[in-house]
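I'd like to ask some things about the structure below.
All protein chains but one are shown at their positions in the complex.
And now, chain A:
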Amino acid sequence: MIKGIIIVNNHGKPRLVKFYHPVESEQLQQSVIRRVFTQVSSRPDSFCNYLEGIVPEWGENVKLIYRHYATLYFVFAVDAQESDLGILDLIQVFVEALDKCFENVCELDLIFHSDRVHYVLDEIVMGGMVLETNISAILQSIKDQGKMATESLSKTDDSQSASKIREQLGDSKWMYSW
């Protein structure tokens, strides 16, 4: 499975972080990001796109598969279950999808619309599993979602109140019995 996905820029600033294999604390997460960045950024582009066994937080035998696009590193941490070249192409698919969504995607898009980047990614990878690789299918569902979301904006939201929600959720805690 895919343990995590990190997009980080040339200066080590994270642009997207997704942990499919949970890393407990905030600090550990940050140390993973730093470690991944130091390792990845120290390699010239001519080197191969694989790095083995350097993120203890994800367990042994984790391989980093990354691609470097201009100012950004796209890093996928995977276990032995994933295909080395397959993931490289998957990164490409991801980037192509982003490119289509944002029209010439650049680092700024990723910062300003990090939510949308997440949505695109969610269509490709779900819970660490590769969900969809067909780029047109990915784009279609992103489009559908975007449309629905905008439409839904004008809907009246009668359950907006925080206190009401809290009440409701508090009550409902009793509802599921297990």
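Definition applied: a contact is a pair of C-beta atoms (placed from the backbone, for glycine too) under 8 Å apart; a residue touches a chain by one contact, two chains touch by 3 or more; residues count from 1.
Criterion: contacts and distances are computed from a predicted model.
Going by its UniProt record, the hidden chain of the complex is named "AP-2 complex subunit alpha" among "AP-2 complex subunit alpha", "Ubiquitin-like 1-activating enzyme E1A", "DNA primase large subunit C-terminal domain-containing protein" or "Protein SEC13 homolog". Hidden from this view is one chain, which touches chain A at 1, 13-14, 16-18, 22, 24-27, 29-30, 33, 43, 46-54, 56, 60, 81, 83-86, 88-90, 93, 108-109, 111-115, 118-119, 122, 126-127, 129-137, 141, 144-145, 148-150, 152-166, 168-170, 172-173, 175-176, 178.
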